[in-house]
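The other protein chains are all here in position, but one chain of the complex has been omitted.
The block that comes next holds chain A.
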Amino acid sequence: MSEYKGILVIAEQNNNVIHKVSYELLNKAKELAQSLNIPLNCLLLGNDGINAKELNYRGADTVFFMKSEIFLVAEEYLYKQNIVNFINENKPEIVLIGATNFGRSLAPRIAAALETGLTADCTNLKIDEDGHLIQIRPAFSDNILAYIKTAHYPQMATIRYKEFSEAERDLNREINIVELQPYFCNYDKTNIIKTLNDSDVNITEAEIVVATGRGIKKKEDLRMIETLAQKLGGVMGVSRALVDAGMTSSAYQVGYSGNRVKPKIYIACGISGAPQHLAGMKESELIIAINSDPSAPIFSIADYGYVGDIYEIIPNLIRDLD
C-alpha cells in the first residue's frame, strides 16, 4: 500500500474569481473519490475575498486555501513552488488540474518537480480494478484515443474545459476551509510588467458561433457574418485561413491551433472542414454548414447543410431569422 491518499483538485481563479473548470473537475473527481472511497480535497491559491466556500458546496470535503496577493498574478514558478510543497506534505494519490492555458503551462512544471508523469488534456477518467487512474485523452491531432496509466504517485492529469458538467451546488454541505500561508513568495527571474485586458472576444463561452473561412472574399464582408451572429445572440468565429490572411485576430480562430468551442449551435459558412478546423468545433451540439461545394468535408459532420453561395444565403438569413 502506498502512503498516498485522496484526490486533490487544484482550483483555478482569474482575478480572484473561481474558474468554472474547477467545478467540472470536482464533479468528475467526486465520482472517482466515491468509487475509491477516499477524500476529495481542493487546493485554492488566491487572495482575500474569493468565494472559497463555493468549492465546498460543489463537493470538496476540505478546501485548502493558500491566501496571498501574489496569486493574483498568473506566474508559473511561484504557483509551482507552492503547490509542490503542498503536495509533498499532503501526498494525494491523484492530482487534477484544468487544461486551461495557465493550467497547461503550470502542470508540467509541477509534474517534473514531483518526478511523476502527467497526462495532458484528458477527456475522460476512470478507475481500473486495481484502483489506478485510467486517463483517457485524444492524441495524434485528435485521431486516436489513448488510455494511459501512471506508475508513480501522484497520478496527475490535466482535464479539458467543458468536458464534464459542473458539480451541482449543495448548500447543505459542510464548510471546511483550512487557510494556509504560502511557502514561497518571491521569484526574481520572471517579472510580469503588465497585464493587458484581453480582447473582449471570448468565443469559447458563446452558445452560438457563426463561423466563416476562405469563402469570404474580403475583410469588409466579415461584417455580414458579425451581423448574423449578433442577430442570433452569438459571436463570430473564423478558420485559420482568415487569421493567416490578416483579416482578423486569432482570438476569433476556431480549431486545433486556436479555440476549442462547444456551442449549442455552430454555423460554418464557407469553411471546407479541414481536420484542424473540425478539431475545434466537432463537439458542438448542432452543426449547420453552408458551402458552395457539395463535396466539402464539413457536410459530413453537419446536422443541416445548405449547398449554395454564402453571399446570397447569409443576407437572406439575416432578413429571415427573427
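Note that a residue touches a chain if its C-beta (ideal position, glycine included) is under 8 Å from a C-beta of that chain, and two chains touch if they have at least 3 such contacts; residues count from 1.
In this text, contacts and distances are computed from a predicted model.
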"Glutamyl-tRNA(Gln) amidotransferase subunit A", "Electron transfer flavoprotein small subunit", "ABC transporter, ATP-binding protein" or "Hydrogenase maturation factor" - which is the UniProt name of the missing chain: "Electron transfer flavoprotein small subunit"
Sole contact to the chain not displayed, among A:Glu31, A:Glu76, A:Glu166 or A:Asp221: A:Glu76
Footprint left on chain A by the chain that the document does not show: 12, 14-15, 74, 76-77, 80, 100-102, 104-109, 111-113, 115-121, 134-135, 138-152, 187-198, 202, 207-208, 231-234, 240, 243-244, 250-251, 257, 264-265, 275, 282-283, 285-288, 294, 299-308, 313, 316-317, 320-322
